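Below: one structure, written as structure tokens.
In this view, the complex is presented without one of its protein chains, the others remaining in place.
Our next item is chain A:
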């Protein structure tokens, strides 16, 4: 077996970077290491110093998003001829983790633009749609958003009550979408609406709507626990008219588009959770060296040491799951189970690590002088959006049971 892997790896180098192997989970390829370091340098210098301020003032990091766009981070997987960085999903996962480590809010802006907005258009759009709706969104000048959830349904995505009816050469949309990240800062959105109610979830279609647009209005910005620099609000559609050409994919394909989009979006969110977890871990480990109690740094105490060990194991195992999901996607292999596992593992690790990080810091962890409390608040959402932990468990269980089916 080992010989087979070695031979395949040798072939891989000769052929080029298009194939990934399990051996690369142990250590990233050189190119990806450089990529990771570049994103880390950017996050350390430009994001980490302002993250607390962005969170406190709920300010969208427009300048940083533009700079990330210039680096290619806002469109990692988009081919170069459309203006993107033309890289693989592993590169995207690495970039997401490092950006989120600096600022989790900026991380979600990057993730939604890459995975949820550009993702479905790249996969299901026509060449014309790609040029119109992707290219201007690769530079960081414009960001997009993804409108699936409604006040009446989140996990129950098949119950979309937003409707779209055809009237001559236009679609007319009516309904309300809830919890839409980037809504107040976006220039376009992918919206899911029911075109044929009697077909249930097979009667949902996907549409592209520019923002602002007549008939589309935004609800108030939600006052969230964390990721406060990103905007979250309702999108309200009242006789919103769009050309027929704004249908994404074919009629009735909406549910499939949504599910496949969320599948890959999961890897991005897993990476965001990793970044938050790493930042929380960095904070705790640093404090353990410096804080003196009972005549020694608290890092000398087993209680603290065990916490740090548990944090490190949770973080590293989630990271490997995330990389595995990314590598499988890049290799064109089925990756739904791995992606769900990655998201579940990383988000739960993030909340656990952020929680313990505050514990290590004690009183200092509870005040805004230290970033631990922000990591705690930022981590929490990763268990909820883009598929709750409960949904992830259902997805994983389903796929596991299928493997054992006779």
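Following the convention adopted for this analysis, contacts are C-beta pairs under 8 Å (C-beta built on N, C-alpha and C of every residue); 3 or more make two chains touch, one makes a residue touch a chain; residues count from 1.
We take it that contacts and distances are computed from a predicted model.
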{"item": "Protein name (UniProt record) of the chain left out of view, among \"AP-3 complex subunit delta\", \"Histidine-containing phosphotransfer protein\", \"ATVPS33 vacuolar protein sorting 33\" or \"Electron transfer flavoprotein subunit beta\"", "value": "\"Electron transfer flavoprotein subunit beta\""}
{"item": "Absent-chain contact - pick from A:73, A:134 or A:180", "value": "A:73"}
{"item": "Residue in contact with the excluded chain [from A:54, A:85 or A:341]", "value": "A:85"}
{"item": "Selected from A:31, A:244 or A:367 as touching the chain missing from the view", "value": "A:31"}
{"item": "Missing-chain contacts mapped onto chain A", "value": "30-31, 34-35, 38-39, 41-42, 67, 70-73, 76, 80, 85-87, 91, 95"}
